[in-house]
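This report concerns only the one structure given below.
Every protein chain of the complex appears in place save one, which is left out.
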Amino acid sequence: MPRRAVGTNVLRKEGVEKVTGRARYLDDLSFPNLLYGRTIRSTVPAGDIAAIRYDFDRTGFTVVDYHDVPGQNFVALIEEDQPCLVEKTVRHAAEPVVLLAHEDRETLAQAVVHIDYRATAPNYDPERSTRSFKNISIDKGDIERGLAEADLVVEGEYRVGHQEQLYIEPNGVIAVPEGSRRITVYGSMQCPYYVHRALKVLLGFSDDQVRVVQTETGGGFGGKEEYPSMIAGHAALLALKSGRPVKLVYDRVEDLLATTKRHPAVIRHRTGVKRDGRLTAIDIDAVFDGGAYATLSAVVLSRGMIHASGPYRCDHVRIRGRAMMTNTPPNGAFRGFGAPQSQFAAEVHMDRVAERLAIDAVRLREINAFKPGDTTATGQKLGEDCSALAVLREAVKRTRFKQKRRALKGTGRGIGLSLFFHGSGFTGSGELKLGSKASLALTERGANILVASTEIGQGTRTMLAQIAADTLGMPYDAIDVNDADTKVVPDSGPTVASRTCMIVGRLVQHAARDLKARLGPLTPKQYLRKHGPLTVTAQYEKPGEISWDDATYRGDAYESYGWGCDVVEVQVDPVTWQVTPTAFTTVHEIGRAIHPGLARGQIEGGSAQGLGYAILEDVVMRDGRMANCQLTNYIIPTTLDTPAIDVVLIENPYPRGPFGAKGVGEMPIDGPAPAVVNAIRHAGVDVRDIPATPEKIMAACASR
Amino acid sequence: MPPVIRHRQLLDPRSLGDALAMLRDEESVMPLAGCTDVYVSLNFGTLKPTRFMNLWRLNELRGIDRHDGRLRIGALTTYTELIRSPLVNRALPMLVMAAREIGGRQIQHRGTIGGNVANASPAGDTLPVLAVADAAVELRSASGTREVPFRSFYTGYRQTVARPDEVIAAFYIAPVAGTQWFRKVGTRAAQAISKVVVAGVAGPAPRLAAGSVAPTVVRLSGTEAALARRATASDVERAVLDDIAPIDDVRSTAEYRRRVAANLVAQFVHETRVRVSSRRR
Partner (left out) sequence: MRFTLNGKRASVRAHPMARLLDVLRETCHLTGTKEGCGEGECGACTVLIDGLPVNSCLVPFAQVDGARVTTIEGLGGKHPLQHAFVEFGGAQCGICTPGMIMAAVALGPKPSTPEMQTGLAGNLCRCTGYSAIYRSIRAANRGTASLKARTTTGRKKR
């Protein structure tokens, strides 16, 4: 099979549209007879609605409340607990209660709706909550024995705050009704089939009565994994009631206030270790703040707990995690999905263990890092695609880490490191349950890829076209990628979990092989003329050797893992306690890069987000709502906040990945925060809680 | 999202004379310069006024020149114009330092020094510079012109002495003797609202002003007195803490602002080699 596109930096499929302004994002679209939508939200964090008063002239208005839900009033995802519109009980501030639509935006904006509440006492503390969305237990060996064998037991408690995905394009959808029994929703989203299912449930519609079309999406990072089901439901309700297309777009303030964020967490470690540095026991307790409704907390917790002990060998492991309800807006998916939280704790704790043992931080990791043949906390045996030591050694060598650790001591500067890993694809039996499909349709020039996987900036269209092109033996330019339109494309599963290349790319590869076989010696044009249209579909098959037990949480949690090591140098300003990252190196092993430029783009972008998570991005909650809901006050890194990002890609082809590829989308965000905090520690300051703002650094210095 | 504007009116005078007549004759009109603050409120739906006056055409409010030995800076001067002005760079480099740290290029090309002063936020980055330079604010109305010393310009949180029929026309700055110093501590490296901002002029009688540490910009008079009498470092620090009254807000804490303000003054002293007593208490 001649390889001409894979491994090269072909031009992005939709690149020209994006740089000319021709790419059409949701808010660029309009429809005839359009109404604009608006969401009226609760202003209390907990309580019952006593009365709703519409204090405006209702001429020309469409008003929707929960009575207007034709199907079932919940946002279908995992649980059935989250109403699309509040019926009586409010469980978080900014919860949607009533929807309005009008053709004039100013009239719409000026409508006043009064809601009276019987407020009840909210709880914002996940550790005091009595309602758990999920509990997870992972056990390996015998923890008490492991602790007994230890020469030293080191404890630590670590905290991570919310983080906002901050896609530069806010959420938005347009719902277009066709009579009263058909609806099409266009929108900025990652998972058209999630929206499709949620709308069927909400509206009581069948498969072909709902059509969902993803529009060009200006960033997602997980923030448009499940939330679009909510906003799509709202627009659809307004559209069906009014009989007109409805555009519902959030401004930045509403998006910050009302949509999902990364789960905050408190993670406690108790680690048993021998004098020579070998880990004998890893005992972890984690509490995740799920917000008011379950949404994806169960799976975030799952991934978080599976990664919680870090990429280290240990015979005795006990991990206990729980996701708790609080009266705050529900938290949800954000790149990393539990692993940035748990690996923050794991990697900061490793440095503390090293300190207590008086063993060098690199040495401790070298002693314990996974090697092929080791088993993980869930008992998964790692194969040759385990590169923990390789990435560690490369990062240490490249940055002259050990020399710098000595040289920078006492200078107000520091250098820190983190070693991390990230499973590709859905956990355990998740991929099997998804049963994803990919189709390939013959065209005159070549082929058209039909998948529900979405382009959200990471390069889905480009990467899948490269895989198809090389498998078919056709030029990259001969491959088209269809819009993610549920009327046309099969359900390839969601665009999440670092699965789009490894899982869906593999399906595209299988479909391409099948198509190529069917073509035989004919060109596409010849085939079409002779036989008519041809579409082939490939469906996910579980690799035989993989087995997972949901009940005991044991087995092969992921098909394969990526491996990473970050090294960060920081400066701590003695006048202002501000932390400036001055150098950043990251070594990643992701199997193989289908498109080295796109892979690098994911690593650079994810690393920058990780730096923001570490020191800048602070969601200030007051009375259960985000008080700093403006970009002036929720700050992400600018050009001047982001150091040069030195990326090293190690290739270690994964045999079952398309052309050897694993996933890359999420892993880059797992590493920066612990590396930064470890560097801050090296500079002399002990913080265990991110974001490590100057105020926290100051307090840590004061308590020295 | 397009803001609510249909019920709002924009008066659009072609000359300063016309503008002043409008301010005299019309009810409650809010002047608009670069709009980099006002339009944020408009976009957020929190802007209450319904009648506005566009100042952007009024070239009489622009210009940087020397006037009777004083530097005159027109109110409509943008931050970019300040940064690029050879006169300002020579006479008032701390104003250039401040202008460089406001927003990013886009804000600097439209935001004006007059707008920064009229907006009256205690976090305005040019305010400590003007305070420490003892600038004079020229206010013009249809009935005449008056100058108000900068230290008398603010009377309380977002309150100024300017009358509704007056517009800030220009700032006059007498020559500043002594090394000029400026530092802004923001929430991040660029495009940041200040948590603490300090401007200073060194010399035998040093001058210091700070923003974001009180309801208005403040001259640190107690600190200036302590430095003038060559007090010890810890006395100077105490004086700083007495001069300011910061609060907790969504961006930072009172305690952080106190400690950083004190550190900035110490840094000013160190970097401009203001002489302090080396005696410990």
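Labels A and B are assigned to the chains in the order they are written; within every chain, residues are numbered from 1.
We take it that a contact is a pair of C-beta atoms (placed from the backbone, for glycine too) under 8 Å apart; a residue touches a chain by one contact, two chains touch by 3 or more.
All values derive from a computational prediction rather than experimental measurement.
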| item | value |
| --- | --- |
| Which displayed chains the unshown chain touches | A, B |
| Full-complex contact with the absent chain, from A:171, A:609 or A:652 | A:609 |
| Contacting the left-out chain in the complete assembly, out of A:241, A:461, A:499 or A:681 | A:461 |
| Omitted-chain contact residue, chosen from B:52, B:154, B:171 or B:268 | B:52 |
| Candidates A:252, A:356 or A:513 - the one touching the absent chain | A:252 |
| Listed residues A:502, A:598 or A:664, member touching the removed chain | A:598 |
| Identified contact with the non-displayed chain, of A:96, A:219 or A:290 | A:219 |
| Hidden partner interface residues of chain A, rising order | 9, 11-25, 27-28, 165-170, 216-221, 251-252, 443, 448, 456-459, 461, 465, 477, 479-483, 485, 487-488, 597-598, 600-601, 604-609, 630-632, 636-640, 642, 644-645 |
| For chain B, the residues touching the chain missing from this view | 1-3, 5-6, 8, 10, 12, 32, 34-36, 39-40, 42-44, 52, 54, 56-57, 80, 103-107, 109-110, 189-191 |
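We take it that only the chains that are shown with their structure count from here on.
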| item | value |
| --- | --- |
| Chain centre separation in whole Å, for chain B relative to chain A (CA means) | 43 |
| Partner chain B, residues of chain A touching it in the complex | 105-106, 109-110, 249, 251, 253, 574-578, 580, 616, 620, 627-628, 630, 632-633, 635, 637-641, 694-695, 698 |
| Footprint of chain A on chain B - complex, ascending | 1-2, 4-6, 40, 43-45, 104, 185, 187-193, 250-253, 255-256, 259-260, 263-264, 266-267 |
